[in-house]
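Quick one: the structure is below, questions incoming.
All protein chains but one are shown in place.
Note that the chains take the letters A and B in the order they are written out, and that residue 1 is the start of every chain.
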Amino acid sequence: MRIIVCAKHVFDSTEVRFNEDTKELLTVNVPVKISDYDRNALEAAVALKEAGDDVTVEVIMSGGQAALKTLKEAVAMGADKGYLLEGGWETAFDPMLSMRVLARAIEAIGGADLVLCGLVSEDGYNGLTPPAVAELLGVPYLAPVVNLSADDDTVTATMDLGDVLQTVRAPFPCVLGIDSSMNVPRLPTVLQVMKVKSDRVATLSLEDLGLPATALATEFSTVTLDRLESGAAPRKALIIEGSPEEAVPSLVTALEREGVLA
Amino acid sequence: MSPRIVVAGYDARGTGAAAAVAREMADSIGGAVDVVVLVPSAIPGTVEAFVEEAGLAGRAERVVAYELPPGHAYSGVTVADALVDAAAGNDVSAVVLADGPFAREAAARTAVRLDGACASMCSTVEAVAGNLVSVTRPAYGGVALAHLTLKASPAVVVLAPGGASAGTATGGAAPAVERKALTVSEVAGRVTVLDETPVVKTCDLEHAKVVVSVGRGFAKPADLEIIDDLVGLLDAEVGCSRPIAEDFKWLAKEHLVGLTGATVTPDLYLALGISGQVQHLAGIKGAKIVAAVNSDGRSPILKNADYALVGDLYKVVPALTEHLRKRKANGGAGG
Partner (left out) sequence: MGSGYAREYLPFMPGWTLWLLYPLFALILAALAWALVRRYSTYRRRAESLRDHLRAVPGSPRRRLRAALADALLQRKVLERRLPAVFHLPIFYGMVLLTIGTTLVFLDEDVVRHLDVGQLMSGWFYVVWEALLDLAGIGLVAGVLIALYRRLVLRPSFLPWRPGTVLILAGLLYAGVTGFLLEGYRIAVHPNDWAAASFVGYAISGLWGGAAGEAGGAVLAYRLLWWSHAAAAFALIAALGLTGLSHILTVPGNVFAQDLRRPRAKLTTPFNLAEVLESEEEVELISGVAATGDLAPAARLGADACVACGRCHAECPAAAAGRLLSPRDLILDVQESVRWGGPVREAAYFEAASWSCTNCYACEEACPARIRHVDYVLDFRRALVDQNRLDEQKLSVLEALDRNLNPYKLPSHERASWLAQVPYAGEILVGETEEPAEWLYWMGCSAGYDSRVADVALATMRLLRAARVSFATLGPAEPCCGEPAKRLGEEGRFQLMAAVNMELIREAGASRVVTHCPHCMHILAQEYGSLGFDIPVLHHTELLAELVRRRRLPVQAGVLDLSAVAYHEPCNLARAGRPAAALEVLASLGQTPPVLPARSGRRTFCCGGGGANMWYTVEPEEQRISAIRLEELAATGATTVATACPFCLPMLNDAAGSREGERLAVRDVAEILAEGLTTDGPGNCTRNPADW
């Protein structure tokens, strides 16, 4: 069985801030990492590898040369090989663009029986790229996967559809969106990352994929980012005064105004 | 040919909300709204009842009810098949989907097939000049709000979970209902459903819309009873601070919110008798609104809540429960 995991190199979402003056995201000195959900996908892939015979796990990582260490971290989780995608085109908001690059990359390295992706990415949180890849490859998409097993030519997955857990079976090939509740991803130690040799890491250039950077910036681009505004207001810290009889109705009114009371 | 907005949703509520958004878009560009419905699996009753329940009168011009062939269910592929079919031959400027099971898969597949653009978690959607659609959606987990223009057409948008704010149904002409057999893509047939298990969750803090959380302000375990009605009225999950779960063991650890417990992202986090130690605050950063009741006017939770009531929770909780009960009896927001 051949598994490909698509992983995104992102800024840490807990450290990124919005700069009110420049109306930009502040990413200076912000740590970079594997997008959280993609680590769940990697863990799921490595678990399949550990459970089965003759399973290979390969990782495709976006982010260009800056993501080399991130890719090594991903490989250190237990993958056999990592592919670094040439950078410059990355987007948090254009899943149709990401889909095109990833689908080509998957084909370029020979295709896979299973493509595992994080359900969403840490920066964009779209949840659209993996099913779009599935559509372009013409294969089923199963998500959000909370349980997973595979035999020689089929995959059995349980999906959490909110009010029901649906277990399905599908033949290879297949794209899966892994839910974060499926597992606790292992954290490779610094030594384990150090031990990832360069021969386990290859680079995929956009030219090789037949997707020159100029084309990605023009004909394949489907979304423009017009502007950003601050997403979070600090807590209001409003003290509601008075006896319970007076204060409770004020509180309820305030909560209604916020739209948080059903 | 007037531009059309095509709408789909998992259930009546979502479909109605998506149709409301689509209506506004259609009105601004002089277009019409088509709603796609899959029968029989997605709709318990008749299509007419669904149209009624979703409040589509005045919101949609046309409802296309696609008959699923035997052996096929509601899925990302079948919804995409329906949307693509409904779009065929029309000048579709946007496809609007309510978020829910399969919504994002359906959106992505539709966008790929129609060669459009796609966005999810959209809190606002607007049709702008030149068949473009602009949306706002979060970036980096809500650190910023991004204003995007979807320049490829059609724009396939998935509304934010819980739906973009849908105006109340205005009434108006009932949509024309059209029935069609759905031609299902081959790929849908590759997936076999083996089992379906309804989910019974005893405690699901992570996905809760409302969390009522208790702390050391409660004197003894029996006192926790006073929140029972409140929790029921708010349809909330119960959380707690570390002492309640670990020192006193009044509640199981699955209720623990904070650094060593669950991280929650509800619309409303109601902290009762919780002082607000930093370890606890770390777990509630993602809450939209934090309201707190605490008898200690200096406790850190007050600075870290949106609304705080300084008072005896043994008096405040019953008063709040009673007030919410009356409000509900009077029919929600009006109370």
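Basically, a residue touches a chain if its C-beta (ideal position, glycine included) is under 8 Å from a C-beta of that chain, and two chains touch if they have at least 3 such contacts.
Keep in mind the model is a prediction, meaning the values are calculated, not measured.
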item: Touching the absent chain when the full complex is considered, from A:A51, A:A66 or A:M194; value: A:M194
item: Contact with the hidden chain (one of A:D12, A:D80 or A:E258); value: A:D12
item: Positions on chain B where the hidden chain makes contact; value: 216, 242-243, 246-248, 253, 259-260, 277-279, 282, 300
item: Absent chain, residues of chain A that touch it; value: 12, 14-15, 17, 31, 33, 184-192, 194
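Note that only the chains that are shown with their structure count from here on.
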item: CA centroid of chain A to CA centroid of chain B, Å; value: 21
item: Residue ranges of chain A touching chain B (in the complex, touch as defined); value: 11, 13, 16-18, 25, 92-96, 99, 122-132, 134-136, 138-143, 156, 160-171, 181, 221-232, 235-241, 243-245, 247-249, 251-252, 254-256, 258-262
item: Interface residues, chain B side, partner chain A - complex; value: 76-77, 80, 100-102, 104-105, 107-109, 111-113, 116-121, 134, 137-152, 158, 165, 187-188, 190-199, 206, 209-210, 234-235, 267-268, 288-291, 302-312, 315-316, 319-320, 323-324, 327, 332-333
